[in-house]
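A protein chain is absent from this complex, but the other protein chains hold their places.
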Amino acid sequence: MSSKRHSVLPAVDRSGPKPPVNFSTSLTISDNAVLQGTHSITMQAETVVHPRSRIESSVGSVLVGRRCIIQERVHLGAPSDNQDKGTGGVSLGDYVLIEAGSIIEAGGTEIGEGSIIQVGSKIGSGAKIGKNCTVSHLSVIANGDVLPDNTVVYSNGTRRTDKRGTPELRKLSIVKQIAMLRKMIPSNPDKFR
Amino acid sequence: MSRRPAKGDYIETDTGNKVSRKAVLVGTQNIMLGGKTVIQPEVMIRGDLVRTAQAQPPSGGSAAPPNTTAVAIGRYCFLARTVLLRPPGRIYKGVFTYMPLRIGDHVFIGQGTVVQAASIGNHVYIGKGCVINEFAIIKDYVKVLDGTIVPANMVIPSFSIVAGKPGRVVGELPDGAHDEFELRDLYKTVGNNPQPAAA
C-alpha cells in the first residue's frame, strides 16, 4: 500500500540573482529553500527554515532574528504591487513563528518578538506587528498597519488583546520545536553562501 | 517502479495511485497511499515530519521497528492543486513530537487547502482555501465549505456541514447524501488517459 519512492523531486526554480547571505553557524536551512534577490539576507542563531520556503530580498534586505521558524511555502519579502508600499526590507524579531503559506511583503515590514503568523496570512508592506502578537489563519493585515503588542487578530479581522501574560510559554514551545526540527531537516547552509 | 513507456503528467502506480510529477512529496517512505488516489500537481506532503522513536526496549530483546507513518491516505482520495498536508505536532511528555495524519477513503480536498488535522474520516468533502488546524478530528460524511478555518482540537461529528472562521457546524447533511461523496468517477477523469466526465 505504500507509495513507491520518487527518485527526484520536481526541480526548484532557482533563477534570479543569488543574494549575499550572512548566516549564523547554528542555522538550520533546508536545501530546498529558495533564496533570491540582490540585498543581503541575515539569519541569526538557531533559526529553522523549512523546505520550499522563499526568501526574497529584491526590494530590501531581510533580517531574521534568533530562534525563528519559517515553514514551507512562506514568501518573505514579497514585492508589493500596491501604491502605498514602504521602502526597506523585512525584519523579524526573535522567536517568531511564520506558518505555512504566509506572505510577508517587503517594504519596512517588522514583526516583533514572539509573534506567530499563522497559516495563509498576508502581512502587507510596511506593517509593524508588535511583540507576542497572534495573527490567525488567512488574515490580511493592510499595508502600513500597526498592531500593538499582545494583539490577537482573528476571524474576519477582529482584534482583541491577549491577556494571557505568558510569553515565556510560547518561547519555550518554539525552543522545543526547534530542537526537534534540527534533527529532522537536513541542513545545507553552504549551498547558499 | 512501473513507468508507462509514454511519459505522461502522472505517475500511475500498481495500486492505481495517480501522482502528478509536479507534486512535492517530502519523505515518501513515511507516506502511505491507499490506492486509486489522485494527487494533483503542486501538492506538498510533509512526510519528513514524523514521530521519532522515543521508547527504549525494556530488555535486550529486539524491539519491533516503530511505525513511522507520517501521513496515511485511504482509497479514492483526491487532492487538488497546491494542497498542503502536514502532520500535527504538539508538546508531548516534554518533547515536541509530530503525530500521524490519517485520512480515510473517498476524501476530496479542494485547491489550496492546508490540512494539519489528526484524522479525517471517510467520505469527506473539503472545499478550497480551507485551513484545518492541528489535531482536529473530522468524522465520516462531513462537508466543509470553501474558506473554512477549523480551529485546533475541534471535533466535527458525522453528517455535518461546517463553515466559517472559526468553523462551526452550520447544517446537517440530508440522509440521502451518501452518494454525493463517491469519487470513483472523478478518479477516472484524471490521469494520463483521462476518461471524459460522466454524462
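Going in written order, the chains are labelled A and B, and every chain counts its residues from 1.
Note that a residue touches a chain if its C-beta (ideal position, glycine included) is under 8 Å from a C-beta of that chain, and two chains touch if they have at least 3 such contacts.
Everything below uses one rule, namely that contacts and distances are computed from a predicted model.
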- Given the choices "60S ribosomal protein L14", "Translation initiation factor IF2/IF5 domain-containing protein", "phosphatidylinositol N-acetylglucosaminyltransferase" or "Dynactin subunit 4", state the protein name listed in UniProt for the chain not shown. "Dynactin subunit 4"
- Query: Which positions on chain A touch the chain that was left off?
  - Reply: 95, 134, 136, 152, 154-155, 160-164, 166, 168-169, 171-172, 175-176, 179
- Task: Provide the residue numbers of chain B that touch the chain removed from this figure.
- Result: 9, 20, 40-41, 80-81, 94-95, 133, 139-141, 149, 151-160, 166, 168-169, 174-177, 179-180, 186, 189-191, 194, 197, 199
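Methods note: only the chains that are shown with their structure count from here on.
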- Query: Which residues of chain B touch chain A in their complex?
  - Reply: 1, 11, 13, 15, 17, 19, 21-26, 28-29, 31-35, 44, 46, 48-50, 52, 84, 86, 89, 91, 94-98, 114, 116, 129, 131, 133, 147, 149, 165-166
- For the complex, which residues does chain A have touching chain B? 1-7, 9-10, 32, 51-52, 72-73, 100-101, 119-120, 136-138, 154-156, 173, 176-177, 179-180, 183-185
